[in-house]
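With one protein chain held back, the other chains of the complex are shown just where they sit.
On to subunit A.
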């Protein structure tokens, strides 16, 4: 701490000097002879349960923030279920989670002191928001730090599928260009009719990029967006019928679960390409795989799957699919912003300030 910092360093927390009471009698005495202010009751550091290893911090070699006590189930000899019943776990006041560790009503029941859930995922379908609301638990999300990176990957996957980039890179590295001759022709991106499913921040960034390549953009969304000139289709089947490419940019909820099914993909057609940077379960994966294998669908660029990290075996042998390990947001900028956001939300909540990225306020 800097010598003249307004923060006073109590052992396990920090207090701003404006919060330390100075009596009027002492205030006109020179600083050196003022009596030390009475100590504040020591507030123990808030306990935060980490449902999964905080890989955002470890990816950047960043330490977890001071001022909190992080409960780490993997360091306990008990299995997770046993750990959650321990006194230590039950003292948790906050939960830090990611998409792979759901916060269910049952979990919340077992952790009665929890007042805050922070998720590092863009979507919230893994958190029982209704239960949180019922219990007065605040929920903070990942905010809007990711739209550009996700859009970049969507475009990268699409060009790769159409122009066979990964497939021809493999071809070169296997020495086949010298021995077998030229690789197969790809398909031109310019002029393709691209249907964006879900025209939120990410969908708009995807649209902006693809327009520069000469694509014609249309979209489907829960509601038609005012001030947007792209053609709107009220259902995804009609969108697919009128497009060569579908890019899934929406969130996962009851309505969007398995929304992209066999009928929609058949409407997209034999030359059609699907790109998914939303959530795996938006697509009926089994039906999509079948159509790809049968040649009824032209190709797919996928960053998300129904049961990550498991990818259907049949896809591994196909040259017209490009597979990505849910990597859309894994850049140093986004991860660093996420770490800042996690810390910012924790500090805000426990100093009674508004959350930086609320999904649900208390």
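Following the convention adopted for this analysis, a contact is a pair of C-beta atoms (placed from the backbone, for glycine too) under 8 Å apart; a residue touches a chain by one contact, two chains touch by 3 or more; residues count from 1.
Throughout what follows, contacts and distances are computed from a predicted model.
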Which of "Tryptophan synthase", "F-box/LRR-repeat protein 17", "Sorting nexin-2" or "Hydroxyphenylpyruvate reductase" is the UniProt protein name of the chain not shown? "Hydroxyphenylpyruvate reductase"
Among A:50, A:122 or A:155, residue touching the chain not depicted: A:155
Among the options A:69, A:90, A:209 or A:225, which residue touches the chain absent from this view? A:209
Decide which residue listed in A:49, A:71, A:142 or A:189 touches the omitted chain of the complex. A:189
Spell out, residue by residue, where the missing chain touches subunit A. 55, 59-60, 148-149, 151-153, 155-157, 159-160, 162-166, 168-173, 175, 177-178, 181-183, 185-191, 208-209, 211-214, 308-311, 316, 322-327, 330-335
